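See below for the structure under consideration.
All protein chains but one are shown in place.
Chains: A and B, in written order; residue numbering restarts at 1 for each.
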Amino acid sequence: MKGARFDQLRTFWAEFRRVKSGLVGLALLGVFILIVLLAPWLSPYSQADKRWRDMTYWIDSPRDARPLWVNWFTSRKYTETQTINAASSKETITGSGSSTMRIEEMEFPYQYKAGYPPNDIMIKLGVTGRSSYEVLIVRPDGKQMSYRGSTTIEGAQVVRLSVVETLASRVYAALAPSEDPAFAAQKDPTQIDPMSALFAKAQPGVFTNPVNVPGTYTVKVKLALIGPDAKLDTSQVLVMGGVSGILGTDDGKRDLWSGVVAGTKWALLLGLLTSLISVAVGVIYGVASGYFGGWIDALMNRIYEVFTSIPLLPILIVMSAVFKPSIWIMILVMCVFFWTGPVKTVRSIALQIKENAYIEAARGLGASHGRILFRHLVPQLLPFAFASMALSVPGAIVTESSLSLIGLGDATVVTWGQILRDAFGSGAVLKGVWWWVVPPGLAIAVMGMTFAFIGFAMDTILNPRLKTR
Amino acid sequence: MSEPILVAENLTKWFPVKRSVGQVLRGNRTWVRAVDGVSFSIEKGEIFGLVGESGCGKTTTGKLIMKLLEITDGRLYVSGEDVTHVRGRALEKHRRAVQMIFQDPYSSMNPRFTIRDVLMEPLEIHKVGKDMKEREAWVREILNEVKLSPPEEFLVRHPHMLSGGQRQRAATARTLMLNPSVIVADEPVSMIDLSTRAEILHMMRQLQRELGLTYIYVTHDLSTARYFTDRLAVMYLGKIIEMGPSGTVIDRCLHPYTQALIGAVCEPVSGKVNQVKDVPIKGEIPAATNIPPGCRFHPRCLYAIPECWEEVEPKLVDIGGGHMVACRRHEEIERVGAAARTSEASLGIRRATRIS
Partner (left out) sequence: MAMERVLEVRDLELHYFTRKGVVRAVDKITFDVRQGETLGVVGESGCGKTTMGTALLNMPTPPGRIVGGQILLDGLDILKISEQEIRRRVRWESISMVFQGAMNCLTPVYTIEKQMKETLQQHREMSKEEARTRMKNYLNMVGLADDVLQRYPHELSGGMKQRVVIAMALFLEPRVVICDEPTTALDVVVQAQVINLLKDLKSQVNLSFIFITHDLSIEAEVSDRIMVMYAGQIAELGTSDQIFGPQGPAHPYTQRLLAATPLLHKEVTELAFIPGTPPDLVDPPSGCRFHPRCHVVMDRCLKDEVPLREIEPDHMVACWRCFHE
């Protein structure tokens, strides 16, 4: 018995192997499953899935960075994101007891080579206790800009000083003297691009037409830790490059590769679960309708027609407005509408099978309707069910994406549709942030294609109507 | 003989014809009168044949006995118990007592099942046997019974891996699984090659003797019916028109329709190539929705006289020796037939013109 089943499987595989698109689909599916399984290792941000909307989680990555591989195709390179640790530090202790003050002096040299300047430079200081600090950025030509600040509360805290956000006016002040005075006077300090100016030659046009100067730019930090308990936990300078990660980042600094990886799981889950439930329901419904016939069939047909004639999207929109949008409710609602897919075909196949004498023979032996349905009819429809399951996966994924896109998705999970929605919401298309829009879109398309390929291949082999032999 | 094991009294099955909206509104209702009042009784251990052309209601009668179809009217008794409208427990009992062998051994077994699955199914349905071991032993015993041995070899095969004859043996085995008393065999050999046909019939007859079975043999083939059955009923348009011991019905048939049927049979005998076959019948079989008034055979009958369509339908009457015929003119026909037999005239002369 087992051997025969195995044989069937083997013939099926032999036939499947001959359908090339099916093999491609299978390979792609394998890739997707691998991505889901290896997600913790593939994604540099292991909590991307849970903390996608938690902006603090992403704070240390660059904003709007392009994918790393963009540099392979451009002549003028984008700066890569890097973390610089203190190259040299010096500690001086003055006073004693409660008036102890330790002064830490650190230098962070940054070798700026060429190409586009970094998107931002962030000085990150982790401090416990009270302190005051002075940050000094020294350019290769000696021009420098400084910033002073202090921490006043007890306990650990992280100070993040962004050149773009905090030091822009200092950069302006330091470089304005070199700019054409007439121009410098009318230029609003907040309108300049501080990063371009910081790495530009101090000459007229430094704000309008910057010429980048390679060299060592040093960030000097002088930190006074006040009191015996105060201490320095971390100190880093983050150069936020123009490129970051496999797929870049969005304007919320989120790593898009991590997002797409996290979305794979949801796409597979949503697609497979929806199609599994809806096809199972549809097949059983269709079989029952065909098998029982008569008024039961007529009634079931009318119910089927009602469901097929209700438009899905408006219902989903209303549902999402009434309930708190959740992926589970979405799956449920899609199942409620997608089960109609296989019904007609299954019913017609069931009508054929039930004419076979062995169905009558089983009835003559006293088999119950349930036994005939599940022992004789449904097993013959399994191949078709698998094929139609594969074919209905893309529909579910696309529907979820569309809903997410119009803002009715489940905001607590990362789906490809959600990423797309964020992209459109922040005008990514208008701003030319293509790396935010293309990957999730492509992922949806490829996932759809994967199951379509598998489904078509199974359909050609298993669908009795397409069978030529 | 012992008392009858199966009695059909005026068994009737009418199928409603699908109506258009107009017909529903007008209240028209048409019926296909597939089985239109059939009565017979079968003794235990008898082989009873039901013969006729397609559409005569012989298969429907078989299915009514199986209770695969709801009986429209009349009564059906098995072993003295009224099973006409039984349900639940009693129906289950009926299912065990009456089994059926289907015409097409190719479609009567689920192609996905192995022979083991096929034979296990009745046991599973009726929860026969304590455990798998006992069931399996029973399956093997039955396979030996129908000469499918060694059983191990056949248990694992699928129906399509068997020859037609083997398949019909397996189908027979399935009917035996529940120790039935009556088996309805619907054309069991018509799709089997001639060389093995006799083998199957032989096996069936052996089983019948060993196990004391009663068969209802439904067929269109008069030759095998003569060979296989004890008694024969000829059906036309849902009614039995002639019934009696097989030899008598075939050799001394009295109903004009039976005569036509017998005249139509081909036999492997030389010297017939240049003779036109004598088939004393005219026209075509009418639709079962529109059964002719009076004797239902009259439009095709060469012996028909006005009484045949003006008066009520003739009943089956016993003319001696259990030979029953439903024809108004059977006495005249018998006289002519006897004369024809004594003068050794060929069948061709036995025509309506000779009587009237």
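Structural remarks
Throughout what follows, contacts are C-beta pairs under 8 Å (C-beta built on N, C-alpha and C of every residue); 3 or more make two chains touch, one makes a residue touch a chain.
As the structure is a prediction and not an experimental result, all values here were calculated from the model.
Judged over the whole assembly, touch between the missing chain and the shown ones holds for B. When you scan B:A198, B:L211, B:L302 or B:I319 for touch with the missing chain, the hit is B:A198.
Within the full complex, the residue among B:L69, B:L211 or B:I281 touching the omitted chain is B:I281. From the options B:A260, B:A288 or B:A304, the residue with contact to the chain not on display is B:A260. Seen across the whole complex, the unshown chain contacts subunit B at 53-54, 163-166, 193-199, 201-202, 220, 222-224, 226-227, 247, 250-251, 260-277, 279, 281, 284-285.
Basically, only the chains that are shown with their structure count from here on.
Here the spacing of subunit A and subunit B, counted between their Cα centres, is 71 Å. Put simply, subunit B touches subunit A in their complex at residues 63, 66, 68, 91-92, 95-96, 99-100, 102-104, 107-110, 112, 114, 116-117, 121-122, 125-126, 156, 158, 171, 174, 178. Per the touch definition, subunit A reaches subunit B in the complex via residues 1, 3-4, 356-358, 360-368, 371, 375-376, 379-380.
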